[in-house]
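Okay, structure first, notes after.
One protein chain omitted, others in place.
Chains here go by letter, A, B and C, matching the order in which they are written, and residues are numbered from 1 within each.
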Amino acid sequence: MSDLETYRAKAAAWLESMAPTYGREARKGLAEADDLELGRRYQKAKFDAGFAGINWPTEYGGQGLGHLEKVTFDAEEMKHGFPNFYFGISLGMPVPVLMQFGSDRDFVKERVLKALQGEEIWCQLFSEPSGGSDLAGLRTKAEPDGNGWKINGQKVWTSWAHYSDYGVIVVRTDPTVPKHKGLTYFWVDMKAPGVTVRPIKLAGGDSHVNEVFFDDVKISDDHRMSPVGGGFAVAITTLMIERYVATDSAGFGPHLDLFVDLAKDTLLNGKPAIEDGRIRHQIARNHAMRSGLDSINVRARLMMQAGMIPGAEGSLNKLVAVRSRQKLSELAIDLQGTDGFAFDEHASQKEDWASSWINAPTGRIAGGSDETLLNTIAEKVLGLPQDHRPDKGIPFNQIPA
Amino acid sequence: MSDLETYRAKAAAWLESMAPTYGREARKGLAEADDLELGRRYQKAKFDAGFAGINWPTEYGGQGLGHLEKVTFDAEEMKHGFPNFYFGISLGMPVPVLMQFGSDRDFVKERVLKALQGEEIWCQLFSEPSGGSDLAGLRTKAEPDGNGWKINGQKVWTSWAHYSDYGVIVVRTDPTVPKHKGLTYFWVDMKAPGVTVRPIKLAGGDSHVNEVFFDDVKISDDHRMSPVGGGFAVAITTLMIERYVATDSAGFGPHLDLFVDLAKDTLLNGKPAIEDGRIRHQIARNHAMRSGLDSINVRARLMMQAGMIPGAEGSLNKLVAVRSRQKLSELAIDLQGTDGFAFDEHASQKEDWASSWINAPTGRIAGGSDETLLNTIAEKVLGLPQDHRPDKGIPFNQIPA
Amino acid sequence: MTILYDEGQQAIATESRRVLEARTSTDALLPLLESVGDYHRPFWDTAKEQGWTALALPEAHGGLGLGLIELGLIAHQAGRSLSGAPFLTSGFGAAKAIELYGSDAQKARWLPALASGDSIGAIAFAAGPDALPAQPDVTFTDDRLSGTARGVSGGLAGDVAIVLANGPGMPVLALVDLNDVERTPVPSFDNSRCVANLSFVGAPAETLAVGTAARDAALHILALQAVVTAHEQTGGAEVLMEIARDYALTRRAFGQPIGAFQSVKHRIAELYGLVELARANCIHAASREGAADFITAAAAARLSATEAYDTAARDCVQIHGGIGVTWDLGLHLHMRRARSLAIEQGSSLFWEDVLVDRLAGEAA
Partner (left out) sequence: MTILYDEGQQAIATESRRVLEARTSTDALLPLLESVGDYHRPFWDTAKEQGWTALALPEAHGGLGLGLIELGLIAHQAGRSLSGAPFLTSGFGAAKAIELYGSDAQKARWLPALASGDSIGAIAFAAGPDALPAQPDVTFTDDRLSGTARGVSGGLAGDVAIVLANGPGMPVLALVDLNDVERTPVPSFDNSRCVANLSFVGAPAETLAVGTAARDAALHILALQAVVTAHEQTGGAEVLMEIARDYALTRRAFGQPIGAFQSVKHRIAELYGLVELARANCIHAASREGAADFITAAAAARLSATEAYDTAARDCVQIHGGIGVTWDLGLHLHMRRARSLAIEQGSSLFWEDVLVDRLAGEAA
């Protein structure tokens, strides 16, 4: 048995033992606040058992292992429905970026440790109402204020901001230069005076994203994590991590096996639906698509393990997986016919077709819309020309709103 | 029985009587030259029987009837596979435009009568090698020459030019103004010195389109059919007629009944393919699409009959019908499996799936590509903004090639 | 029958649109999603007051004696403004069943009440994905119904239902008074549809048709409803296309309206195509009521309208980006309605089979 398989077995055994206390069943019917508390305890348990920060340096409380161990653990963990998603973004993007770019190292170390143990949560303050897919068009501004800065403006689509202790933020520090060049990257205390968080209710009924308002929020210059005017590059790093983290060939919807089971259990014209060519076609096509993505992801990990840089095809996962998950979920509803009306807004989109369907559009937009991903592939990978952008090179404060 | 039904019966009876002499069977194995001769005789027979120029004014040899009678006759005529397509473009666009814009009326009348009797054929010289979907970007130029003009340049994709006696042509008479404003519309004698026609062989193997070269071709000013610089408007009129003429919900491919018959006669996993959900899905979707187009076309005719102007939805026919015909033809080949290899490059694309498939791309490009049609709908019908066009308003001779 | 609307028909369209736009709003519809069993009463009051409930029923029984074309025009507008209840279609189906297959007594008892809208009708044919099951879950013996009809739209508020039941050795189309029947609300993603499971425990029922006649009758009723629903779906798709276009004209990114990007403008142009094909099939189907090819025409309308509404919901939300998935903007009301209308009266899977059976000469 390879080291990795040994590791997988060890992880699986531990996760198995945690399932009764923190798993799917234990969470049934919990209010979100209680679920979050359970999540914090689970995160602490991971930390104590040596499964937190698996591929992070040991000096920051990590395990100093490789990306492969991390991925292996995640795959096993996914099976039990633990309340770990509250920390997904926090530990996925902002905290690693803090580790990399934070100036006050003692402060950084303290934050990272508390985040790893589930005591503190970080959010990522990028998108704005006017922005859409145009990140560099953001309007929230930071003006010099004594030795520090004063932030005014509004962010939106900030996941878990209502539970966050800190956040990383990109703001405009110079409106007189072209839009990409006037941005700076900071961290902020979400509990500071002038910070207001307002949850946004989404189509599916839940509210894990927020609007965040900044009114004269004062921060000292040691909050700065990029050169003044050099914030866009750091933000892009974060987004790249984000795109890479997002590799679930089920598009964050149900596993295809659940559709196969549904098709076997459903009678269509008196015969099991699994015998109907239309259903078979969709199963076959979705399987082929997903197995391709899985193979791409496995290859990417092997390359990283071998010290190589994976190809751009990693960016395909979210684009093709979420898009097809949306249509497959619609078909699953058709397949249930009048039984398909039934709806539980708290059902998991990884296990329930109606929940998967209603939340799919969010998946096609968050973290890079389909169109943005296609443009990225066309321009960055294939070298096709950029779209016409009338605002290119124009000082930000001269672009018509 | 309504007048129209009486007319249909009369037409059907006459066409029936012509079938043995000019129909599908009579044409089997004919070389193209002989087929064209047969076509000319058939066109003459139509003229003599009063079925040519059905909705054209009687003074020009037409019958002075309505568009409905024309459409009714065409629908009946389509059933017999007559060699009438050699005259389709000639009588469809150039000759009507000549009737409308030709200056020398006696000359016009003589030409129209000969065209109606199949003695003369007209072609339409629009597209150019550099042009693609950008008609106004054409480069063939006409310079003042004495009292007339001298034409130099090259046209391409000209259907039946190799059999044509005359053609209508758009050329650039002023390169110093923006591209739409420098064009003028003429007719030319295709037998004039300096005109060279070179057939283009297409993917399917046939060669009904041509390159046409103009070397110092001299024409007098009475060939002019638009104000100098006013040629683009006339050209658009022609293209509009063209788009409207193109209404076959089968996308100029086989009727759906032929696919249903194939599915009934083909065994898939030991059962008739017509029982396979995948095949049923395609039949159902294609029928729904085609019945929608048929209903749009019928409604358009009723509106014209009632003196109303049909909606823009008429432009959908070519876009959706040809595109889906292409995929349905591929499925028909899959459905025949190893029997699907068989190919006869002379088979009709209205009756043979392989021929329909190999010629479909031409249909998706000729007379307005899918993308051009989508832009037209988006801009002209829905009022969406025009694409970015760097060449807009720039003098033609200053646009980088 | 012609497929050109006459002046009277155009007036129906204009007037119903005016009334509905004046009386419905996203704010009124959103809360309905979060409560089970409520529907938008102003919509239903309007339908009664405007005589839409009576529109397509015979004058002899309090109806206005108009047909599918007129009712389709109303449904199209209801689809545009997200109708607040399913009763217009369910009641029409029930009334047509009684009109076509009922006794004079049954007509006298129910048609006037259905025409005035005082009574609400429901249709209970389906068993899950089977819109016309060979073996319905409900059985009919000695003029009594037993068993449960699942997921009946409007069932929660219905006064009378037409049920396809399993009779002695043959299917039975039965009429049942719902007042003493137990209904269990089904919490759904589109709660104003008032979906319920109807549990029959020896409920007294009357026969409308038996054997093959019962199935044929049920399919005919389903087809009539499908044409009405297809108009409603087309209306929904149409308004989503307009919303997408308006947003694409105003929303700017990278210094220009997003409608200038071909990925957006072509997608909206494709929606235009889907809407026009659906509309054309709807007009055609409505004009074929009573003709031999009515079922085929209804199936074509149903298939293209379902595709148009589902696609428009997907694309309109996508074009809006983040704001498109917010609760308050309410585009998800259309997403949800697109799906509930897609499974009421039989899914696309069902209608594809109905259509192909006929095209292949395997049926009628």
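In this section, contacts are C-beta pairs under 8 Å (C-beta built on N, C-alpha and C of every residue); 3 or more make two chains touch, one makes a residue touch a chain.
Predicted model, so just to flag it, every value in this text is computed and none were measured.
Check A:30, A:378 or A:394 against the missing chain and you find that the one touching it is A:378.
When the full complex is taken into account, the listed residue touching the unshown chain is B:273, out of B:68, B:212, B:273 or B:289. Looking at B:65, B:202 or B:381, the residue that reaches the missing chain in the full complex is B:202.
Within the whole complex, the absent chain has one touching residue among A:299, A:327, A:350 or A:392, and that is A:299. Think of the hidden chain as still there; on chain B it touches residues 127, 132-134, 137, 156-157, 200-205, 266-270, 273, 276, 278, 326, 330, 333-344, 354, 357-358, 361-362, 364-366, 369-371, 374, 387-392, 394, 399-401.
If you put the missing chain back, the residues of chain A touching it would be 256, 260, 263-264, 274, 280-281, 283-285, 287-289, 291-296, 298-299, 302-303, 306, 311, 313, 316, 319-320, 371, 374-375, 377-379, 381-388. Although one chain is not drawn, its touching partners on chain C can still be listed: residues 261-263, 266.
Basically, only the chains that are shown with their structure count from here on.
In whole angstrom, the spacing between the mean C-alpha positions of chain B and chain C is 41.
Separating the centre of chain A from that of chain B, both taken as means of CA atoms, is a distance of 52 Å. In chain C, the positions touching at least two other chains are 256, 260, 352-353. The set of chain B residues touching two or more other chains comprises 280-281, 387-388.
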